[in-house]
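Yeah, one chain of the complex is gone here, protein chain that is, but the others are all in their spots.
== chain A ==
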């Protein structure tokens, strides 16, 4: 037996890598969705000067490679501002902002999809703008945007593999290590790929169920 062969401990390594990937995915999803929602609400209330800024930042994030954004945050910001940055925090900042940019665009479209008449009617009933946003626009915008949001989340799960490039020990990095040690690229990358595949499928599946449930609870007027 060579020292380079697969060992049972590799399973622990894989589980660790998967844990890092999933933890980063979950935290950046929560942070990104909240931030994106915040952007969309701010955008809805049309504060002066803020809207063009939000649009410019989100467009820049959507139109540039995530890898370059990672490099900018991980190498660029510490060099510019003379601060320390760990790979994990750079990954967290970049992926959260990225998710926020995509979420912002979807939620904004959801808010804008609501008929002007409904808002006029709500205003006629004397609801305040914040109430209209919560009671009238919010639920419908949620039902509208949940599908596309699940779509981008499946995508973001795959984007997390890029953080291995700046040295976070996620699933892909573990794959790299195993690949270099065992020199069995077919087995290693097929296993890593199928783990990602299964995660993406579970995510898409549960997303579809959530979407159905939300749409059902908001469906009205159909007999």
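Definition applied: contacts are C-beta pairs under 8 Å (C-beta built on N, C-alpha and C of every residue); 3 or more make two chains touch, one makes a residue touch a chain; residues count from 1.
We adopt the following convention: contacts and distances are computed from a predicted model.
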Per UniProt, the name of the complex member that is left out, chosen from "2Fe-2S iron-sulfur cluster binding domain-containing protein", "Na(+)/H(+) antiporter subunit C1", "Cytochrome B6" or "ABC transporter permease protein": "ABC transporter permease protein"
Residue, one of A:12, A:26 or A:79, that touches the chain absent here: A:79
Option touching the unshown chain, where A:29, A:145 or A:164 are the choices: A:164
Touch list for chain A against the chain that is not drawn: 60, 63-69, 71-72, 75-77, 79-80, 154, 158-162, 164-165, 172, 175-176, 179, 185-186, 189-190, 192-194, 196-197, 200-201, 204
